Every structure is written in C-alpha cells, then in structure tokens.
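Reading through the structure tokens given below for one structure.
For this view, one protein chain was removed and the others were kept in their places.
Letters A and B name the chains as they come in the text, with residue numbers starting at 1 for each one.
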Amino acid sequence: MITAIGQLGRTVITGIEKLGDATLFALDTLRLLFAPPWQGKHFVMQIYAVGVGSLIIIIITGAFTGMVLSLQGYHMLVKVGTEALLGPAVALSLIRELGPVLAALMFVGRAGSSITAEIGIMRVTEQMDALEMMAVNSQARVMLTRVIACAVSLPLLVAIFDVVGLFAGYVIGVDMLGVNSGVYIGETVDKITLSDIEAGLVKSLYFGLLVGVITTYMGQRATATTEGVAKATTQAVMLCSVMVLILDYIITSFYL
Amino acid sequence: MQNYKKIEMIVGVFVLVGIISISWLAIELGGVGGVGTKGYKLIAVFDDAGGVREGSDVLLAGVTIGKVVSVTLKDNEEALMVLNINDDVQITTDSSLSVRTKGLIGEKFVRVNQGAEEEYLEDGDEFDDTESPINLEDMIGKYIFSGDAK
Partner (left out) sequence: MIKTHALTKKFGEMKALDDINLHVRSGEVTVIMGGSGSGKTTLLRLLAGLETPSSGSIFFADEDLAKVSRKRLYELRLKVGMLFQYSALLNSLTVYENVAFPLNEHTDLDKDVIHTIVTMKLEQVGLRGFEQMMPSQLSGGMAKRVAFARALAMDPQVVYFDEPTSGLDPISAGVISSLIHETTVKTRMTSVVVTHDVKAGLDIADHVILLWQGKVIAEGKPGTIKNSDDPRVQQFIEGRPNGPIPFSRSTTAYVDDLTHVNDLTHKPGCVRLEE
C-alpha cells in the first residue's frame, strides 16, 4: 500500500518534471523564430511534408464525417419533425467540435508520428550532430520548422475538413434525404455565427502547436536507440491524442 | 532545386485553398461583411420580450430587414429593445411591432406591420405600438378556465 502510494507520488513528480521540461523546450524553440537565420525555405518544405501530406486523409475523413452526421442527424430530427434544423445541426457539430478534433487526431496519426520517428532517427544516426558541426542550428532547422509547420497546417486542414464535410452533409441531406435545399442553406447561414467559426479555428491553431511541440519534444528526448525511437513514437501519438481531447474540453468551456 | 520549385508551388496552392476555405466559412456562414454596422437604429418597449434575444431577426412581410441589437430591462418592468434596420427599408411612424415564433417551437423574431402614415421613422425613434407575444401557456390556461365555466 505504502509502496503503491510512493509509486503514484513518483509518477506524478516525473510527470510534472517532464511537463516543465517540455514547456522550456517549447519556449526555447519558439524563441528561435525571431533569431537569425530565417528558415524560410525549410518552413515551406515542412508544410509540404506535414500539411500537404495529410491532405488526402483529411478530405476523406471530412467527407465521411459530414455524411454520417447528416444521415444520423436526419433520423433523429425527423422523429420530432424538425428536420429543417438538419443544416445547422451538421454545420455546428462540424465547425465547433468534430472538424478541429477529428482533423487533429488524423493529423497526429499521419504527421505527428512521422515527426517523432524522423527526429529520433536523425539523432540515432548522428544527423543532428552533423548539422551542428556544419554550423546549422539543429533546433531551429529541425524542431522549429516542424512546430511552425504544424501550427500553420492544421488550421488550414481544419478549414478544408469543414468545407468538405459541409458539402458532403448537404449532398446527403438534400439530394438523398430530401430536405429542402433553401431551408437547409438558409437555416445553416442563419444559425452559424462568426464566433462558431472563430472557436473552431482557434482550437485548431492550439491543437497544431500542441502536436508540433509534443512530437518534436518526444523525438528529441527519445532514447537514442531504435527501440527508444519506436517507443517514443507510440507515446507521442498517445499523448497527443489525449492532450487534444483534454485541450478541446478546456477551450470549449471558455468559448461557450 | 527544380524539385523545390515544384514543392513551393504545391504548398502555395495548399495554403491558398486553406485560406479560401477559411474565408468562405467566415463570409458565407459567419456573416462577415454583411449586415452589422450598416443600417439605422430604432427603439421599442415591450411588456414582454417573449424570448427575443440579441441577434434575433426583424421581419417585414416575411422578409428579413434587420436584427435585434440588444434586449435590456427598463425600469424593472418593461423590456427595452434596440433594432438595427437596413438602410434601404423605410418604416412608417404608425407601424406596429409584435413578437412571433417561427413555426410552433422555432426561434422567436420581431414582426413589423406597416401603417398608413406618410412619415417614416428615423435613427433613434421609438415605436408607439407594440404587441406582446402570444403566450401559449396563457392561452391554454384561458381555454381550460373557460371550459370549466361552462
């Protein structure tokens, strides 16, 4: 019993230590954004890897999310005769919650895992040291570019996810289930306010930063062996997914 | 380097599509750049605001002509409502206001009934004639009461 409590205490203490370490790492990395040299071209390369690379999966997820929301929503609303509200129901769920959260989770799986693995492997194979020896600041070149690429890409991906989802939801609701097209669009435009869209985009920006910081941090602190990298990648994906959901709750509670 | 030019292009297209998506959401759904600052303001005092909120629609002949800007309490007994009416809409001085519901359980809105006067309300004017909403519960109460009396 005593050892169990002691174990719990130790776990909490290491957890807090790691959180502090990660925060310092994040601040130290972001500070480099304002230090020369400017990593312009390398931001573009990373946005390509992280953002464009996730585009297909985001479009597919977005389309099916919109479709299932519309289908499910219709069968619920039609029971109380309020299928006129299908448009806003789909749009609100997508824009405020499912867009940012689902896109972020897919993004973690697609881009986040590869960031941790890539950085881990670069450390195992001494590529980080090689960059340093060639007078290139590896933290700015490797870490910062990826964190920024995540923070830039995710809001864009979420917006694309939302738009694709809205169209897919419209097609199912109007063309398949027969809700009046004018009512669908009119009610949607009526009920969605700018603050809904703002909430969704602000969320996605934070999620992007979070994913970028966690995945680069886990790669940087991974034990520099092949098993260490594999373990760190799994942990990074799990930690990111859980943190996205927790952060989602926190931000939502501020925006309602 | 040829390769980099291509990547730069693709990233450019990606960012552009993303920004267009954000703008489309904000303009089409969020109503940025539509009504809001434009228009003139009118004041109305109701006995009962009946659930009309900030942002509720103002309709004339079933057409949206503005939005409710604020609903506040006046002298602890009446509801003071500020309406923002589109510039191109003119409302006569003897027109009346009423609070209605879209459908049976839909959203509340403010309905404007035009009068016969030749003069029109201007920015900051107050409506003379306001009609409080029909309260479903009161009506049901009355009906039961009248049924009892028979």
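As a convention for this text, a residue touches a chain if its C-beta (ideal position, glycine included) is under 8 Å from a C-beta of that chain, and two chains touch if they have at least 3 such contacts.
Quick caveat, the model's predicted, so the values are computed rather than measured.
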Partners of the unshown chain among those that are drawn: A
Touching residue (missing chain; options A:Ile16, A:Ala130, A:Met176 or A:Leu245): A:Ala130
For chain A, residues in touch with the removed chain: 125-127, 129-137
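In the analysis below, only the chains that are shown with their structure count from here on.
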Centroid distance [mean C-alpha coordinates] between chain B and chain A, Å: 36
In the complex, chain B residues that touch chain A: 4, 7-8, 10-11, 14-15, 17-19, 21-22, 24-26, 28-32, 55, 57, 103, 105
Chain A to chain B touching residues, read off their complex: 41, 44-45, 47-48, 51-52, 55, 82, 84, 91, 95, 152, 155-157, 159-160, 162-163, 188-190, 192-194, 196-198, 201
